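For this view, one protein chain was removed and the others were kept in their places.
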């Protein structure tokens, strides 16, 4: 299959279940909410070495928020529900409560919830009130008052949605990856937790050479500089650079939609030779996203 | 003392010793290096709830870097040297190795060092080489090769430099704080680890009301909405909002310089009533930064 | 009338008819399209001293554009249709044709059109083709090929929609104005042509003191520092700073919607004392936007 002249590999992305929480951070301006959101979702690319996977889901207009101010919804993802709770406490407590002009609200309706009791910071000076129909705490702080909800919805979601962009140069692959990330931003309920949404160093499970202490290592079969040095390289002729896009989201549907929009955007950039995806033969998780199915409506005529 | 008509409180900021590391992240463009730096220093406002305090120190022109590319120097701070090492491994490994086009180099000459052995990710395909006279590893990855040094200097530095900006409105205080942060950026060897460099919710040690489980709580004597509710409020008449600036750095000298430039910038914004600083009577740490000393050359004529 | 506790003046904004064109600029990434859009709409705040009023209308996802790439729609406004044409030729020719990776398409279906014949730049090497069903020219240039449509829709629209934000400090008024601009961005078919969308120096028609050569001058009755110096000041007690928001758009409907969302956002910021609007008793133009009508659904209960 080809899309806009770019070969689409006949493969699938394999993904696995996680818990997901969503937090609305409002601020006096969008930029102020965004500053808090960026810091609160930092150092959260992969649960291999970070406390969670997190990122900005979407921007919210003032008319849609409980306090009539602009906002940013962040998503926090982890296989363990307990870790969701501790991440919310620490990431909101350290990075949003401290940020200028912000307030926080739950942004995920769900039967399952976790408590995030920030009001103790008020040392008894805090009080309960309502904002936009929500029960909140108002905590007196230096800048004024910090408004927060304390019950956050948690639900099962999907992590590890992915695709690979094969370029004829690093510049080609990178610009296509940036275009893909821009397109994925339009899909509510998804995040791309890596820096700028892009993974430069996709990994394989395990590390044969240093197996005693490394759980993952470079996906050497996809490393272009090793194409002629390893017997089983996957790198097609002419491919000089590859980027991976990794997507987490609320459901299989939004992951599939994000993959579709991202791949289409990448396929309309210059110098892209092929789009593929990563899987582990079903060992990683139960979700499969078949590229040819996702893109069936967009295949070039033969 | 007044500076540009703004009262300077006759007090001092109290600060404490920490370990500091500095890492140069280069990229094909400044924006790409900055993306990695922002993510790698995220979720790092305070060691109370984060694994470290971290931030961007300065931007570096291509002519100053080992690989001739633009770069960003980040600083990572922690009281424990061991935690510096683990933070470097995880923050670089998860947030820079994965980021598009980046390389990492040590940016702190020091006798004390910590090892940051990222090359194991190469699973034996990595090799040693030199870049700009530095011994580095080249790790084959999807985008090409990741270049990294593996020995990083660590030295004693200072955390907790601070000052408070008292405004006649939240807007006044916030714009002054943003001006201060802009000025502090010009002082090499310093970072301001909070979101946007600004603390909206300065804290006191301890939490009398919930003392069993909270180590810190809102600095209620500096909360403007409590001015008429607590008997010992520090909030001067007319002050509606206060922001704190917290600074970490390589030495007492750079902290003092950063405080000076930051306070001067804040004092030239509109609607600022007073500048003060936070201390704990010497219990927190050995470093004292007296505001009147720091600003002695800038006092308004009486 | 009050909205969220902020007084809404019982007055109206007066606006006048103009011609409007809309141009879609696509790029390999959103950031690249935005760079071109920003430069192409620069120096275009007011037709008093600029060749047009222009700005970014909205961002467009790759799935919505003829070439499958992300884009930015700009709007160019002028009372004279002839000036619309010359502005499109010069602003696209100098600022988009020259910008990296961009293409341009018409973004306004209209019976009235103006020709924008950029293909002559191709010196005969250009050729006609189709992209996404549109007839376009492909011009060989240094970076590759520049794709452009050459017929652009023009229609009658509205300029001069406006409101004033009265703050208790400059910081309060400014943050509220920034919040308003953020909200207005959500209304398709509108632009706010001043720097950052905000006017710091609203003017009155005429200049009594220097009447021979100045057509407009400072609106002294709205200047807070003159409150006690002019006999007829409009500035309410406690107001220290005022910003004006000026909106141009495709129709009265979108102007009214933008005013509504902008005012609501401003009224939810801190330190705002009143919202008003500017009119000239009907001498400027035929369109009237009554604040109490626009906000009738949002009035606080009495």
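Order of writing sets the chain letters: A, B and C. Residues in each chain are counted from 1.
Criterion: contacts are C-beta pairs under 8 Å (C-beta built on N, C-alpha and C of every residue); 3 or more make two chains touch, one makes a residue touch a chain.
Everything numeric here is computed off the predicted structure, so don't read it as measured data.
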(message) Among A:101, A:155, A:172 or A:203, which one touches the chain that has been omitted from the display?
(response) A:172
(message) For the chain not shown, which residue from C:95, C:136 or C:250 touches it across the whole complex?
(response) C:95
(request) Could you tell me which of C:174, C:258 or C:295 touches the chain that is not displayed? (result) C:174
(message) Touching the hidden chain in the complete assembly: which of B:4, B:80, B:129 or B:209 does that?
(response) B:4
(message) If the hidden chain were put back, which residues of chain B would touch it?
(response) 4, 28-31, 61-63, 67-70, 101, 144, 175-176, 178-179, 182-183, 186, 261, 264-265, 267-270
(request) Would you write out the residues of chain A that touch the absent chain, in ascending order? (result) 167-176, 240, 269-271
(request) Considering the whole complex rather than only what is displayed, give the residues of chain C touching the chain that is not shown. (result) 28, 32, 35-36, 38-46, 48-51, 89-91, 93-102, 120-125, 139-146, 164, 170-171, 173-174, 177, 194-196, 198-203, 207-210, 213-214, 216-220, 222-226, 229-230, 240-244
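Here, only the chains that are shown with their structure count from here on.
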(request) Name the shape of the chain contact graph, picking from line, ring, star, complete and other. (result) complete
(message) Quick check on this structure: which chain has its C-alpha centroid closest to the centroid of all protein C-alpha atoms?
(response) A
(message) Quick check: how many Å separate the C-alpha centres of chain A and chain C?
(response) 34
(request) Report, in whole Å, the distance between the mean C-alpha point of chain B and the mean C-alpha point of chain C. (result) 38
(request) Mind pulling the residue numbers of chain A that touch at least two other chains? (result) 28, 101, 144
